[in-house]
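Read through the structure below, which is laid out as structure tokens, and then see the notes.
The other protein chains are all here in position, but one chain of the complex has been omitted.
When the chains are written out, they are named A and B in that same order, and each has its own residue count from 1.
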Amino acid sequence: MSFPMNSVDNVTVAKSPAEVADRIRSVFGQGAVLEVRERKAGKDDTVGHHDIWAKVERDRFLDFVDTLAEFDFPQFHIISGNDDGGVVTLYYHFTLFQVAGRRNRIGVAVAVPVDKKDLVMPSLFSRIPGVEYSERETREMFGVDFDGLPNKALVFLPEEWDESIKPWRRDEAGPSANDVRELS
Amino acid sequence: MLKLEKYLEILPKSLWVTTCNSGSCNGCDIEIVATISPRYDIERLGMKLVGTPRHADVLIVTGPVTKFMKEKLLRIYNQMPDPKAVVVVGNCGASGDVFYKSYNLEGPVDRIIPVDVFVHGCPPRPEAIIEGVAKAVLKLERLRGDLQKAGEGQ
């Protein structure tokens, strides 16, 4: 169960969302899949695609991505997330079966809680180089360090930004009232 | 006859315009490009879009000024030779519009450089942009006349 590092291709025959969800449950436990959502479209409310919402601990996160890669090379969208008090919850959004034909795409959103006392995540860069900007952004906005990311420079904030202020944090690391300006 | 064309009878040379995007969504910039396009065609009135501020008479600024762009906007303004006029196109340069509260914005534009004309709208129509630039022309001509008188007085 390892990630395809040398060969990269998208599969053209899709598996069903139930199959993917079952595989995730069998490796990571029954509670790993929170929900399989159907999105409908059109006049007759036909199913457009499915989204799987999952949850995994940080230490098994790379195994999770490797499990997804058993089905198809995961296409990466974005890392979203929130400051939830004692943890920073990161949501990774992937897509499977993007070239497998009409209505066959499966979106996978996996929540990874990261404890604030140990704000480190393993980087996906060696597997999917396309995560570079997202990981740099999560680093500058939340303060989560990515182990294995080669370029850790600021990506959206200006050069002279005070790096102790993390804009999306809601605790004392976040911007104070003095850091936020009202233009009018 | 449009009042606009009356202003332009007094121009001794065609007006060169440069733009600076200080963090806008590009909506106003596209409308500025549409102003050059054949339908609205600001070039028939003798105005030309140039790339460098060193040759320009009018500076068009869009966007609420982000921290990154503040120095660059100042630099562009200082590189322009006198007499010069500044036109701010769009609501976000005038007051921030929807971006009224942020950790990364230094705007509105008149907090950074002096502004002569504000063109409101989100984005303003090309016709409104032409009117705004024409008003800047009037001011420019007055400035040029003052400079000339000052030169002759010496």
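One rule holds in what follows: a contact is a pair of C-beta atoms (placed from the backbone, for glycine too) under 8 Å apart; a residue touches a chain by one contact, two chains touch by 3 or more.
Keep in mind that, in the parts below, contacts and distances are computed from a predicted model.
The listed options are "PTS fructose transporter subunit IIBC", "Membrane-bound hydrogenase subunit alpha", "Peptide/nickel transport system permease protein" or "Actin-like protein N-terminal domain-containing protein", and the UniProt record of the chain not shown names that protein "Membrane-bound hydrogenase subunit alpha". Only one of the listed residues, B:Val86, B:Leu105 or B:Ile130, touches the absent chain: B:Leu105. If you put the missing chain back, the residues of chain A touching it would be 7-10, 37, 39-44, 46, 48-49, 51, 53, 73, 75-78, 80-82, 91, 93, 95, 97-105, 107, 109, 128-134, 153-158, 167-168, 175.
Residues 19-21, 23-34, 36-39, 49-53, 63-64, 66, 68-69, 72, 76, 92, 97-99, 101-105, 122-123, 125 are the ones on chain B that touch the missing chain.
Definition applied: only the chains that are shown with their structure count from here on.
For chain B in complex with chain A, the touching residues are 64, 66-68, 95-96, 99-108. Chain A makes touch with chain B in their complex at residues 157-161, 165, 167, 175, 179-184.
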